[in-house]
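The complex is shown incomplete by one protein chain, all other protein chains being positioned as in the whole.
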Amino acid sequence: MEGQNLAQAYRLFECIQCGRCTGGCPMSLKTRFNIRRLIYEALVDEDMDLQSKEVLWDCSTCATCTLRCPKGLDPTDMVIGMRSILVDGGRIPPTIRDALKSLAIRGNPLTMAREERADWAEGLGVKEISEGAEVLYFVGCSPSYDPRVQKVAKAMVQAFKKAEVEFGILGNEEVCCGSEARRMGETGLFEMLREMNLETLERYPVELVVTTSPHCYNAFQNEYQGLNLKVQHYTQFVAGLINEGRLPLSKEVRRIVTYQDPCFLGKQNKIFEEPRKILRSIPGLELRELDRSRERSLCCEGGGGRMWAEGTNPEERLAHTRVQEAMDLGAEVLATACPFCLLTLEDAAKTVAGEGGIQVMDIMELVVEAL
Amino acid sequence: MQASLDIADAGFLVYLVEREPSIGGHMAQLDKTFPTLDCSSCILTPKMVDVARHPNIQLISYAEVVGADGGIGHFKVGVKQKPRYVDVDRCTGCGLCVEACRLKGRISSEFDVGVSKRGAVYIPFPQAVPLKATIDPERCVFITRGVCGKVPACEEACSAEAIDFQQKEEMIGLEVGAIIVATGFDLFDARLKPEFGYGLYPNVITGLQFERLSSASGPTRGKITLNGQEPKKVVFIQCVGSRDKSVGVEYCSRVCCMFTAKQAHLVKEKIPDAEVTVLYIDVRAFGKGFEEFYDRVRGEGVMYRRGNASEICKRGERLIVMAEDTLLGESVQLEADLVVLATGITPRGDAQDLATLLRLSTSPDGFFQEAHPKLRPVETEREGVYLAGCCQGPKDIPDGVAQAKAAASSVIIALRNGMEVS
Partner (left out) sequence: MKRIGVYVCHCGTNIAPHVDVKEVADFAAQLPGVVMARDYDYMCSDPGQDLIKEDIKELGLTRVVVASCSPLMHEVTFRRACQGAGLNPFFFQMANIREQVSWVTEESEKATERAKHAVIAAIYRVANHEPLSVREVPVKPTALVVGGGIAGIEAALRVAESGKKVYLVEREPSIGGYMAQLFKTFPTLDCAA
């Protein structure tokens, strides 16, 4: 029964089983997750048993399968649909359940208090958007609560101030964009969070929303029907500031840097140039490209709820591979522009390179070094 | 060419207008043709020569149609003759100017699809018709900057005094009773599928580039080598820019399955110990002798693996082709020294312009629209204008020739009846 419904909902009858989805899937090489086979099973097996498919939680929703599909199907969305069925049936990994519960109660997946959301900004002189501003800086969950990613948010504030950007934050009114809730299969929760954010955003007449995370950017840009605001990822906004001469980068940063394209920024939204433009604008910085970059970038495994689920093969981590590739390139810094990439890659760098080895940084941190 | 020859044989005068310096089209670039393995230029060049010699054919090469007024029986066609900067009546095609050009070996050859380099004055290939030199106005330093040494090297080298930098674009007016459009196709630009790293990795090439590598008259004299090295692991990837909605090409290009089988055979023939793998979705071997050829190629040890490639990256010096073997249900990483992308057939980049010019319509795939898909396959909606070859849709050589012959017969009927009326 499930199989037939999925086939209808995701147009699986149109699949030609070419295997491009699985061939490019970063999970297919390290786990038994095979998305082409899942499509076929859903087609031919009316009684498909999703409950036993633990591998469904391996997917990081990087969407490589969707991008490679020659028939315009969206296998990523099908995985999300399958997860929804699991969530509805209550069979989900406990860590996922906790994250979802926290999202429902506290508006963030990190089990942190709602009223502590803006604590990171204390003493920085950041305006609340209610005081009026042109630009709304949508901080996001990890940059609000995670001590490592908070540094990125702070760097953002420092740069915005330098460039004299009229900006404000939502403060404790901000709730999660819901991107991860949706990808963990909790569509209802996603819709609830979207409604909350839409309601909040409606109240403040801003010209532009700027996000830290590509995941928030993607949600606003592609999944927030009814949002009539211009949204930019910070790399677009900051590249613009640099272009207009509003953000002079004068200090030399003599480092060899390579860049990890976050899936939700690069592959899914084709934002490849702006991050590189920013890095190239930093004096003294040498940018080296990874072989697998841009459309062929390797996922860090941080998306699709994977921050809260280890998956079926936690021993082999793509982030390790990525750090190793960066080291082989002779890079001193592996830069990225996504909170999840930052966290997974930094973890991997500690294991692979150890203390004093390659550094993992957000582009924004390099920008403020150059101020 | 075929259409011209048939009409000319029937006793009518034919103007054959070709945009490039030589006639021959894509077929001139191929090594061998499937499934008979006939040498492509061996069967093509006699026709080219026939065209050049036929008393009823007037060849207007290096020229483009810029307008067509009137209707069947009385078209007035404007043709722009681009300047070759070479007096074709004097030029003997000896090639001395080609050797002398200061830019010799510095400009990517269109005919060899970048596999070799030419100079600013060039003859696209040895069997070119007409066998005349052409100066590339965009690259020639004498044309672009006004100086090339004391005297342009080509001018100095030419004993026939054929170099003529004073040549200007000319407009030619033709009056014709019927028009056949046989403007051919472009190949899908593999850069539009960045996951394959075409343009980034020198050993990822297209099928047409492979033809030039494999051709006895090509830059490597038929040796399949890259930087002097013979590849030992070769992977062919099918359906690059065919059957692919993600790049706006929904249709099957019809020829790639078979040219890939032929190329796989050629690798096996020339490098017997090479491992040759073809990654495919379905094999469409629908023509006369095609399935038999596909059987033969597999029998020669070419490994067909079902599952199309998703990505190419590099590990050390070798390429890694990432794909799923869908019959195993497992992702595989194939090592390769050479990857050949079976790039599909697309409409000419300026097909829409020509459609507007000639008042033709195009089908949703961008090819010229025939009047009826079954019963009027060579006619267009504009009476007196007919289609032949890949400008109407992807097809192989025999189908192209058959359509040309049909178009020619349509023209002959129209012209003959017209004569009887008058």
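We just call them A and B in the order they show up, numbering each chain from 1.
FYI, contacts are C-beta pairs under 8 Å (C-beta built on N, C-alpha and C of every residue); 3 or more make two chains touch, one makes a residue touch a chain.
Just so you know, these numbers come straight off a predicted model, no measurement behind them.
Novice: For the chain omitted from this view, which of the shown chains does it touch?
Specialist: Contacts of the omitted chain with visible chains: B.
Novice: If I consider the whole complex, including the chain that's not displayed, which of B:G11, B:P46, B:G71 or B:G149 touches that chain?
Specialist: From the options B:G11, B:P46, B:G71 or B:G149, the contact with the absent chain belongs to B:P46.
Novice: Looking at B:S108, B:S159 or B:N417, which residue reaches the missing chain?
Specialist: B:N417
Novice: Touching the hidden chain in the complete assembly: which of B:M171, B:A216 or B:L327 does that?
Specialist: Reading the full complex, the residue touching the unseen chain is B:A216.
Novice: What is the set of chain B residues that contact the non-displayed chain in the whole complex?
Specialist: Contacting residues on chain B, toward the hidden partner: 39, 42-43, 45-46, 49, 53, 93, 126-127, 131, 216-217, 221-222, 373-375, 409-410, 412-413, 416-417, 420.
In the analysis below, only the chains that are shown with their structure count from here on.
Novice: Would you mind pulling out the distance in Å between where the CA atoms of chain A average out and where those of chain B do?
Specialist: 45
Novice: List the residues on chain A that touch chain B in their complex, please.
Specialist: 16-25, 28-29, 34, 36-37, 64, 67-72, 291-292, 294-296
Novice: Where on chain B is chain A touching in the complex?
Specialist: Result: residues 194-195, 197, 239, 243-246, 281-282, 306-314, 322-326, 329-333 of chain B touch chain A.
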